[in-house]
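Every protein chain of the complex appears in place save one, which is left out.
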Amino acid sequence: MKDYKYVGKKSIRIDGKAKVMGAAKYTDDLEFGPNLLHIAVLSSPHAHAKILGIETSEAEKVPGVKAVISGKDFPQKFGLYLRDHAIFPNDKVRYVGEQVAAVIAKTKKIAQAAVKKIQVEYEVLPNIQNALDSIKPNATLIHPNLGNYEVVPWLYPQPGTNIGHVRKIRKGEIDKAFEEADFILEDQYHVPHVVHAPMENHIAVALFDYEDRLTMWNSTQSPHTQRNILASCLNIPHKDVRVIAPYVGGGFGGKAGISMEVIAAVAAMKVPGCPVKLAWSRKEEFENSSQRQELFAKVKMGVKNDGTIIALKHELFWDVGASAEYGSNVVNATGFSAIGPYNIPNVYIDSFAIYTNRPPCGAYRGFGYSEFHFGLESHIDRIAKKLNMDPIEFRKKNAIKEGDKVAYGVEMGPTGLRECIEKVAEKIEMGKEVISDDPDKIIAKGFACAWKAPAMPPNESSAAFIKFNEDGSINILVSGMELGQGYLTSMAKIAAEVLSIPLEKIRVEHPDTDRNPYEWQTVASHTTWSSGNAVKKAAIEAKGRIIETVSRALNYKKDTLYLEDEMVKCTVDSNFSLALKDFVINGIQMKDGTFRGGPILGTGIFMPEFTSAMVDPETGQGGHPNVHYTTGAGAVEIEIDKRTGRVRVLKMAEAFDAGKVLNPDLAKGQIIGGFMQGLGTALWEEVKFDENGKILNPNFTDYKIPTTLEVPDEMYPIFVEVAQPDGPFGVRGIGEHTMIPVMPAVGNAIANALGIRLTEVPFTPERILAALEKKGK
Amino acid sequence: MKKEIIFKLNDEMVSVTVDSDELLLDVLRDKFGLKSPKRSCGRGECGACSVLLNGKSVRSCIIFAVEVAGQEIITFEGLQKEGMTDLQKSFLEHNSFQCGFCTSGVTITATEFLQKNPKPTVKEIKEALAGNLCRCTGYSSIVDAIYDYTKKKGE
Partner (left out) sequence: MSTFDYKRPATIGEVVKLLDEYKTSAKLLLGGTDLNLMLTEDIIKADIVIDIKNIEGLDVLQIKDSNLIIGAGVTFSQIVDSPLMKEKFPVIWESSRTVASMGLRNRATITGNICSAVPSADSAPALLNRDAAVVAISSQGKREIPIEDFFTGPRKTSLLDNEMVMSIKVPEIHGKFGGSYIKMGRYRGEDLAQVGVATLATEDLNYKISYCAVGPRPLRVKEVEALLNGKEFQGELNQELKDIILRTVSPISDIRASKEYREKMCLVLLERSLKASLSRMKNGEPQYGKELL
């Protein structure tokens, strides 16, 4: 393998100093002067109710209040893929916490006090709290106008029902295959709603100035996508909408697309000239940002006695909440990929986006894959056991290989899946028994595989500018977001490698849609790949200009020139070297005193030109909806207390095929962070609702995310590198994947420990004890 | 009700007029421009808003500013007056942050803890930091940085 100078080498993050010194400014840390106004939002107390009237006059009278806004002022709907989300609803509220009106005032306190004076008259409607109820005939319609909403051509809302989209896959002959199967296992699995819980809540500041231009400072993963949604929804030319994205205190998908930012935007339009700030409290973050969809999955798998999987019927019923504007694509993406990383010839998949009166759901690290892998990977272990096969061997036997056809008929790309399986099994010593010295405790291991493709529209794209400065340093302008994953460092490394410039001389700029070139969104674990390709191309272009300038000015043949250690050198003249800083701005002086060259720039764009979302809606065949898959595996060793039902993870290992690891420490950080987030969903996390759709645990008192004390003593992040042909230096993403194997691996470990199978997460001590008791009977 | 309070803030005596129900967090951020304490849970449950009060880490989101009259507050900004501390260097070296939102709170907590217990075990570090939530790192890089710092310090 080629030896790189920066790529794959340990390094300090380029945003490191800013973060350990507290210089990193998040949106709420920015100063907007004494003119700044604050917004408080009146949220719906009902899960489903007709709005009969909104009376705001009392609120308007409160001293310090500048304006009160509601659906009367802004009746528009917005959405990324399906425009079903009201800025403020005029007809009815659809979930507890939905914004009904907002007060803009001099202080937050005044705004909050005034909000309490708004009177809303509601007529309460029957509400739906369960996706399976929502698809029953005669269920109340949550979006009676579903047929009139604008939607991208590859999603299929079903007007007259509560189904926002359905993705169907039909491959092979499913009925025949089940007939031929020697063994069939069928069961259902349930994964409840969870939340992202980034440490920084959503926050947006907006300014609508006197030249009618809207500027926003948002904590977001999607500056350009937000600009596009705002421009088209509010009818402002794109050039007059500017989204600036400072550091973000965690996203995990929750800050993808747009949500509460639209409220700040329209509030600003009501008070031109004054910046307005809307900051969600933690409770509002739970109730009205986005959640992970709940999943009810039905899995039916047929195998031959030799352990070959020949048929899979996978039905996914997703509760996307009251809006499917983003969640419908989770449903779509998982529909295409719900076979998991296996080669299965006969496939039947239905994936439904089902509306309920719960908060809107959207992207969450893993984009639905965590949820369906829970059922699928539990199923795999169960079947292997029935066949008397080692579950690892069973997985290896069926693991997808390069060239196999995935469910929608496209060939699988290069994959190191088998190696990942082997390395994890070896590290965690699958099959080797460990005995606890405490008679009340059992130690056991569990394993799961994972795969995931970036879920994107087929024409997503990235762009980059590189500009040189007088001292030979560079600024890279891109619009991907540093969410903590190390994006800035990764982009810097790619440019550093091409241009042979050290990381200390590279600054990567935060997005500002006025200035930085386009990026679709920082989601889908695709940004290192997609934006990285754009940066690489920009660096190559800049390099070309450098070489062209030197060649032209100094008469060296272009193909003899190369870059090394911030200098241009020549393969045929070892005495020649020219420092970049000597000419990248001011050019090269000729004998006659004239100059050649000028400021060195590079631009790069990337769009995967081979993808298409246009498939046959009945079979899912005929298109090319995904760019590639990242594959891997994970395993845990747990200790379980038979008497209390408590589970503790002692050891974990995960391996992913990253194609090429750009930053070893950061990649490990993704595995450990993703694992812990996954562990949260396996053992503790669940948003609890009462029967009227009110969240019972909108805080960390009762929504328990992992702390230091839940971290396993031993953790083994492992990487396999089978290059992604179209990735920069072979890279493919791993950020989300690390979370995917955790729920099933822990579930499989519990099954191995106690002989009980839990088909529902989180695996609470109560559920474990109940299952044990049932088994005892 | 308005009150004027005087207290020591990052080594300087300061005075400010506050409402009796104003939170220390808001006063530090909005009236003194000290942005290192962050608002996250607002209920004392995450540690993002931590500052040192008379040398002890406390949660500024559930302390009224009037309570600190006559006391001493040190924020993250005040810890690094002489530049990057060795503990911060260790955080940098270990990439003990991702989004960085929890970092100042974690550093404040670790600072107090290490004063009390300069040679902790890994378990003790984990216990001390159990009240500082970090959604990104999975904590191990944070624990490693602190442990490594104490090892180097001991040498």
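First chain written, first letter: the chains are A and B, and each begins at residue 1.
Criterion: contacts are C-beta pairs under 8 Å (C-beta built on N, C-alpha and C of every residue); 3 or more make two chains touch, one makes a residue touch a chain.
Here the structure is a predicted model, which means the values were calculated and not measured.
Enquirer: Using the document's definition of touch, tell me which of B:R29, B:R59, B:H94 or B:R135 contacts the absent chain.
Expert: If we include the chain that is not displayed, B:R59 is the one touching it.
Enquirer: Looking at B:N10, B:S36, B:T75 or B:T109, which makes contact with the chain not pictured?
Expert: Answer from the full complex: B:T109 touches the omitted chain.
Enquirer: Of the residues listed, A:P45, A:G64, A:P457 or A:P765, which one is in contact with the missing chain?
Expert: The one listed residue touching the chain not shown is A:P765.
Enquirer: Take the complete complex as the reference. Which residues in chain A touch the chain that isn't displayed?
Expert: Output for chain A: 109, 641, 643-644, 646, 648, 683-684, 688, 696-697, 701-702, 704, 706-710, 764-766, 769.
Enquirer: Extract the touching residues of chain B with respect to the undisplayed chain.
Expert: Touch set of chain B with respect to the missing chain: 1, 3, 19-21, 23, 42-45, 47, 50, 53, 56-59, 62-64, 66-67, 69-70, 109, 112-113, 116, 128, 130-132.
We take it that only the chains that are shown with their structure count from here on.
Enquirer: Give, as an integer number of Å, the spacing between the C-alpha centres of chain B and chain A.
Expert: Centre-to-centre distance between chain A and chain B: 30 Å.
Enquirer: In the complex formed with chain B, which residues of chain A make contact?
Expert: Contacts found on chain A: 12-13, 15-22, 24-26, 28-29, 31, 196-201, 247-252, 279, 281-282, 483-486, 665-666, 669, 672-677, 699-701, 705-709, 711, 715.
Enquirer: Inside the complex, what are the residues of chain B that reach chain A?
Expert: Residue positions touching the partner: 29, 33, 35-36, 38-43, 45-46, 48, 76-77, 80, 84, 88-89, 91-104, 107, 125-127, 129-143.
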